[in-house]
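One structure, as structure tokens, below. Some questions next.
A protein chain is absent from this complex, but the other protein chains hold their places.
Order as written gives the chain letters A, B and C; numbering starts at 1 within each chain.
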Amino acid sequence: MKAQYSRGVLGVSRSLLLAIYSLFALFPLIWMIIISFKSDAEMFTTTFIFHPTLSNYYSVLVGTDYLKRFLDNLIVSVGAVIVSVIVGVPGAYALARYNFKGRESLAFTILSFKFAPEILVILPLFMIYQKLHLYDTYLGLIWVYQLITLPLLIWVLRGYFEDISLEIEQAAQLEGYGWFHVFQKILLPLIMPGLVSAGLLAFIFAWNSFTFSLLLSGFKIQTVTVASLRYVASDTVHYGYMAVAAAIATLPEIILALLIQKHLVRGLSFGAVKG
Amino acid sequence: MAHIEICNVKKKFKKTIAIDDISLDIKDNEFFVLFGPAGAGKTTTLNIIAGIAFPDQGYVKIDGKIVNLLEPAKRNVSMVFENYALYPHLTVYDNIASPMRSPTFKKDEAYIKQEIERVTAILGISKLLDRLPKQLSNGQKQRVALGRCLVRKPNVFLMDEPLAHLDAKLRHFMRAELKEMQSNFNTTTIYVTHDYMEALSLGDRIGILNNGKIEQIGVGDDIFYRPANEFIAKMMGEPEINILEIELVQEAAKFGLRIFNMDKVFELPRDVEAAFRRKVPNDVDMGIRANDIEISISKKSDEYIHGTVYSIEPIGNKSVLIIAVNDIQIRTIVPNDFSAELDSDIYMKINYKNAIYFDRNTKAFIFRHENEDLSEKVI
Amino acid sequence: MTESKDEQSGESSKNSSSKYMKIPIEVKARPYLILAPSLIVTIGILYPFVLAIIYSLTNYSFRSQTYHFIGLQNWVDMFSKREFWHAALVTSEYALASTGSELILGLGIALLLNRDSWYTRVLRVLLIFPLMVAPVIAVLIWQLMTNNAVGILEKLLNLFGLFNFPWASSAKTALFTAVVIDFWVYCPFVIILARAGLQSLPKSPFEAAKIDGGSAWFTFKTITLPMLKPILYIAVIFRLMASLQEFTIIYGLTKGGPGNTLMNLSITAYNTGFAFMRFGKSLPYILFLWLLIYIISQRLVKNWLAVQKAASGY
Partner (left out) sequence: MAELILDHLCKMYDSEKKKGDKAEIAVNDLNLKCKDGEFIGILGPSGCGKTTTLRMIAGLEEITSGGIFIGERKINNVEPKDRNVGLAFEDYALYPPLTVYDNIAFNMRARKINDVDIKREISRIAPLMKIEKLLQKRPAELSGGQKQRVNIARAIIRKPKLLLLDEPLSHLDGKMRQVLRTEIKRLHNEIKCTTIIVTHDQLEAMSLADRIAIMNNGKLQQFGTPLEIYESPQNEFVAGFIGEPPMNLNRVTVIKLGDSLQFAFEDSQVRIAVPAKYNDVLKNGMVVKMGIRPTDFIINNPNGKGGTEVKVAVFENLGEEKRISIRIGEEYLTIVTADEKRYHPGDMIKIEVKDDRAHIFDISTGERLSLKN
């Protein structure tokens, strides 16, 4: 009886702790949504019960260039992922399958980009970009975003390639397929799920990036993350606008995150943990 | 159809030597078995023939032509991998069709369909054509892998432990199937296995590999009855052959043998005795298989050696009786209705006629009594 | 697995001079051709790193076009400055506080989530969301939470008799606020990894422990935790490296303020380089940070290998 009782207490306290954390983790998002629907008039006077309005959304989406920023962000992020895929897929294959000199150093150099302080790259790049006229261009951002997307793709895909048994490749060779055919007909289909999820995760990382676009662009091109800061900085703070900006910037990622759930662990840990 | 030769091939991986100076001459249409324990270099040898690995030294010849560095796609060899290497994203049909769709061996789809129907009927997998590999049992996967190999007309079939992952019963039937099919292959086959029954059953000839070296090449009877060394003797047969230290004693100008430090000197078969006399060996080991030891619960004559029952394990129509003599365990076979208490007294009589003698220091084969009726049949 | 291919290209050529032993050039060159694009990008990315090191030895500034080498002057200046030591302190405080809290609580929550029921299944999905929010957006969201006018937390604290909690605007609570945001975003990262780790543990040792009769704590301490270590190590490596150089959250929250409260190395380097336009002077800060991160990560990775071995029982 005593054991059962204490087990019950344990169960309740477990659930309670979990509930507290869940509230902490999820409520800010809910609060963001709530505020985004609040009119300025009700902003300070109400908490949960109010008259929802779309006026904030209207003001932000139509009244400002926020949509253009959204598009900028999309172009830069998608561009960065595409470049990384084109460069990274063969790179990951080579790192997985060939045992050349300096293989591990190369792999770790690529990984170290992930850990390098962004400011360190930005300071010299700022000048280089000025000279090459890459400052405030899509291309310039896509290039520097490789720091974010390339290590992820190469490391995650390397793991996926290593998962394919060498014998499958050899079997195809023996059947008379040349190297490129093997790659295209056998390997590519097999890594496709991994490629898609790694690509999407790389997109999320690129989308969320702030520092590069803050310092290497900002006039013609501005990402959502940078643009949304202006709602804080403005003299008369429109909290509703702030919430709308945040909500719009967050929505695509949450949808993507739901899509790649299964592969998330592997992506987040750069392939180190095979979830 | 091809004549496969390997001449003095060496292959190193990092610092370990995978195969060390191997030469094989495999005749056209021969079914050649490469037999050996894990890590002996069997798979590496296959890979070198297939072109998956390139030799560091020596030559690989297919029909007299040196193909050392020819890419696998151009060798026209067909291989069954141990882990089957089926394409996980393709159906059984597409897996088997794959070699006939490659740029090198392209066939039209009508021919492919016909071939697949023919081969899958033989293998009994006609009903699985739409499945994906992950929906198949190991036995089925193995047949698909075999099918993918058999739709081709290659220079040589290479088979790497194709039955290793099947359960005992399925292995028994598949082995018989393979053996029956063998006559229709009309192709040289090199078959790698670590299972002595597969080796003895299937091989026209058997090459035994250990530590990257060839230990013996011969027909099954050669290897079973006249193994080149103790290692090979131990690999062949279950329960494992007993290797016992014996002492040669010269009595009245004749060699006899003493065993277990007993006083009794046992007589050797005449040809064995003669062989010892021609060249007197230093230390001798005797290999004696479980079947060649007779068991009795009483000491019927002074030829019976005393021991105690160490363990008795029924295995169906017979039991394995392990007898302990001075801390040495000797495996013997008794009928399945034989029963005895553990550690009770037991007597055994060794049939010295069927013993195999080895040099204790080099472990190499010395001699074996030529059984008249045996030598007749082993041709 | 990965070894066998190189043998075609690598070792075999040197052993024999025979024409049959020469590996065709297209086979030999293949790995390098395949690798070429990533090599180019890698070099392109490495170039600014090298440049950074060179410029750190100059008096380069955005104000004037000319510059010349001044040796280690910038480095000497940096080490003699109070602001550097302050920044180093803030950097380490921030990193340790956020990584530590995320690790401990993340592991705890992962353990709570490791039961199968409908609500844990739902939560496992929902709790990923904060991680997907861009850090700078997270700052925005938390400003909505903590703002004394519209924030719900003010109303909550009022219930406990606390009024006008200063959050980011006071030097006393600014670090706490920043760490809360960091924790909010990145705790799910640790949770996800730790739970994956828990899932990957073999079940049977725990059943053996059931029969052996270890208490929950005894089992956790002697088996679970050691086996989980490699994954926790990965979480720590990733989190520590990122929090040491955190820029976004602090910049978004206070730009390093109030005063210099949250001026860590990244922010200080940014200020010196961009706000004060002293490019050469700013670089030592960030290079120092990079060196620090590099050394720590090397150590951690090395340790990780050892820990992984120990956990799997070598």
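The rule is simple: a contact is a pair of C-beta atoms (placed from the backbone, for glycine too) under 8 Å apart; a residue touches a chain by one contact, two chains touch by 3 or more.
Because the structure is predicted, anything quoted here is derived from the model rather than measured.
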| item | value |
| --- | --- |
| Among shown chains, those touching the left-out chain | B, C |
| Sole residue of C:121, C:155 or C:210 that reaches the chain not shown, by the stated touch rule | C:210 |
| Selected from B:75, B:205 or B:289 as touching the chain missing from the view | B:289 |
| Residue among B:130, B:180 or B:302 touching the omitted chain | B:180 |
| Hidden partner chain, residues of chain C it touches | 202, 204-205, 207-215, 218, 222-223, 226-227, 309-314 |
| Contacts of chain B with the absent chain, listed as residue ranges | 38, 124, 168-169, 172-173, 175-176, 179-180, 183, 196-197, 200-201, 220-221, 224, 236-240, 289, 291, 310-311, 313-317, 319-320, 322, 329, 336-337, 342, 373-374, 377 |
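Methods note: only the chains that are shown with their structure count from here on.
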| item | value |
| --- | --- |
| Overall pattern in which the protein chains touch one another (line/ring/star/complete/other) | complete |
| Selected pair, greater C-beta contact count between B-C and A-B | A-B |
| Length of the line joining the C-alpha centres of chain A and chain C, rounded to whole Å | 15 |
| Centroid distance [mean C-alpha coordinates] between chain C and chain B, Å | 55 |
| For chain A, residues contacting two or more additional chains | 165 |
| For chain C, residues that touch 2 or more chains besides their own | 3-4 |
| Chain B-facing residues of chain C, complex | 3-4, 7-8, 11-12, 15-16, 20-24, 27 |
| Of all residues in chain A, those that touch chain C in their complex | 14-15, 17-18, 21-22, 24-29, 31-32, 35, 43-44, 47, 83, 86-88, 90-91, 93-100, 106, 109-110, 112-121, 123-125, 127-128, 143, 146-147, 150, 154, 162, 165-166, 179, 204, 207-211, 214-215, 224-226, 228-229, 231-232, 239, 242-243, 245-246, 249-250, 253-254, 256-258, 261, 264-265, 268-269, 272-275 |
| Interfacial residue positions of chain A with respect to chain B in the complex | 165, 167-168, 170-178, 181, 186, 189-190 |
